[in-house]
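Removed: one protein chain of the complex. Kept in place: all other protein chains.
Think of it as A and B in the order they're written, each chain with its own count starting at 1.
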Amino acid sequence: MTDAPGLHGQSMRQRSAADLRRENLHIMWRTLTLAWHAYAKDKAAVGALIFMIIVVLIAIFAPYISPHDPTEAVGTRGGLPGTDGLLLGGDMDGRDMLSRLFWGGRVSLLIGVVPTVAATFIAVVLGLFAGYIGGWADQVVMRILDVFFAFPLVLLAIVIAGILDPGVATLILSITVALVPYIARLVRTTTVSVKQEPYIEAARAGGATTPTILTRYILPNMLAPVIVYSTTLIGLMMVVGSGLSFLGLGIQPPDADWGTMVSDGRAVLKRAPHATAFPGFVIVIVSLAFSFIGDGLRDALDPRARVR
Amino acid sequence: MSEPVLSVRGLKTHFRLRTGTLKAVDGLSFELQAGRVLCIVGESGSGKSVTAQSIMRLIELPGRIVDGDISFRDQDLLALTEHEMEDLRGNRIGMIFQDPMTSLNPVFTIGEQIVETIIAHTGASKEEARARAVELMRLVGIPEPEGRLTDYPHQFSGGMRQRVLIAIAIACEPDILIADEPTTALDVTIQAQILRLLSDIQKKLGSAMILITHDLGVVSAMADDVLVMYSGRMVEYGDVKTIFRNPRHPYTLGLLDSIIKLDDSRESELRSISGLPPIPINPPPGCAFRDRCVKAMDVCGTQDPPWVETATGSTAVCHAVEAEEGAAGAGQGAAP
Partner (left out) sequence: MSDITTGGAGRGANGGEGPLLSVEGLVKHFKLDPKGLFDAPPILRAVDGVDFDVMRGETLGLVGESGCGKSTTARLVLRLIEPTAGSVTLDDVDVLACSKKELLALRREMQIVFQDPLSSLNPRMSVGNQIAEPLRFHGIGDKVDRFDRAREFLEVVGLSSDYYDRLPHEFSGGQNQRVAIARALILRPKLLILDEPVSALDVSIRAQILRLLIDLQGRFQLTYVFISHDLSVVKRFCNRTAVLYLGRIVEIAESESLYREPLHPYSQALISAIPEANPDGPRADSLGGLEGDVPSPISPPTGCPFHTRCPHRMPECSERTPVLKEVKPGHQVACFLH
């Protein structure tokens, strides 16, 4: 590449490609820092994030930190916290509550996070297509999604899980399918409103092609509310997954997630309330944490909230 | 001069933002005389609309009136309860907003909206209120008012909607009419109609009017008195002829110079005020205009500018004007 004369004939090459890459990295780093500052202004969001990091670490390292095998009876049935040397007591079969909570987190997080992420991907593609093309594409995609939408999410998941063999994979698949219409509708509405912004017309006037407009203009401006929404759905999906497992469509005993632990505990609710209370409490706190994180992301992803 | 209908003293309306305190209005004082039209002029961010909202007590969090007093006749508006204030709004003080599209409730008919205001403030019966509504609509120049009572806002054009808002604002013959950029959203030929109507109504009712605008053409057509605002403060005040003929504050001068007039030729110089208006978040002491001012002195950055009664009849808030007046005064004193 040779030097090219600029407007006034001076050399335009003031930088090398490497310089530019370095500068771009620097800018990305600064954007991240500013986004973190915007996120960190929300104290609840920071607390929730720290809490979730701990929860995830526990789930990952469950095999190493659990005091007992979660599927083996090690104490008395429904033993209260502290009995038999079990910190949180035993469940109805005398299995260690603490270990079961650690192991249950693996499944619960899996069925919360994976379907939500997968459904978000699918929904973004479908919603963008429907919203940007409009007309017949919009009609076809949205009417099909409306059919799915007409069934309650849980019912739809039950149908899918009922057709396939029960198990974690079925659980994830059915929740994903059931979740797509919810997110796709948001993607479509946001796409339609972003599409009408004057900067889209400005880009078209400049010579931008449709793929460029979709990836550089619509996607970045549409994604923020979608990510925020999806984050808050994670907690909810953990509960839905548990509900399906309770119906025998998901996790099979003796494995357990937090939701099945709650339902198992019901049998001994009067004698051993802790067997329901602990996993129930964990579900509530984790769901809350995800919605706090969603609130924080809302600010972090808003360029206007990132103050220098 | 008669008793003022409204007097505002040391008004400070501040907004608490993440980035600091936005001093939207910061120590504003003026009086509104009965039967006169006061135009508050300024650019975006000068605090002119916040002034109107403060008088109506329509400031919402994070904004707050932190200091000053506003008295309407003998009543201290800032001491009234919200309920007493509701009684006053739309009754003794009427307000007309900029956007006639969003200031009417789209799900009620025009008739219902006018009648509701009349009943709320006068306790008239439904029939009386309806008759009065028709009378008002005729007054503001809506053709065939009886037929249009049952129409919804979307069936009216922008200009007609602004007429409806004026009808609602004057329903109780208020002592003060506050119009916030009432013609900004309208086309020129419609703007001329609405300005004529406002001027006409104001004379008929004999009420005082505060008209907020950024358009000096509108000021020239409507104002008796003019208050120029910049960055939350008053910079100059005077009657309309004085302000246009003998502006003293450098900002007023610059603003008048920036206007492109119809009789300007293509060769005439396009003048503007250099720089940008400041955003009054945690403003430094001194004059807010100093960075753009051609007459800025050292003192402008350290001390708030003084109020100067000029020999030409306006009140300017400026160190440079004070110096000029001082020199002129001394000169006159020495001459005889």
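As a convention for this text, contacts are C-beta pairs under 8 Å (C-beta built on N, C-alpha and C of every residue); 3 or more make two chains touch, one makes a residue touch a chain.
Just so it is clear, the model here is predicted, and its values are computed rather than measured.
Peer 1: If you put the missing chain back into the full complex, which of the shown chains would it touch?
Peer 2: Result for the missing chain's touching partners among shown chains: A, B.
Peer 1: Tell me which of B:Ile190, B:Leu205, B:Ala296 or B:Ala323 is the one touching the absent chain.
Peer 2: Touches the omitted chain: B:Ile190.
Peer 1: Have a look at A:Ile58, A:Ala73, A:Ala208 or A:Ile227 and name the one touching the chain we're not showing.
Peer 2: Per the contact definition at the top, the residue touching the missing chain is A:Ala208.
Peer 1: Spell out the interface residues on chain A facing the chain that's missing from view.
Peer 2: Residue positions of chain A that touch the missing chain: 1-2, 4-7, 12-17, 20, 27, 197-199, 201-209, 212, 216-217, 220-221, 303-304, 308.
Peer 1: Residue by residue, what part of chain B touches the chain that was omitted?
Peer 2: 43-44, 157, 159-160, 187-193, 195-196, 198-200, 214-222, 240-241, 244-245, 254-256, 258-262, 264-266, 268, 270-274, 276-277
Following the convention adopted for this analysis, only the chains that are shown with their structure count from here on.
Peer 1: Nearest whole angstrom, what separates the Cα centre of chain A from the Cα centre of chain B?
Peer 2: Centres of chain A and chain B (C-alpha means) sit 50 Å apart.
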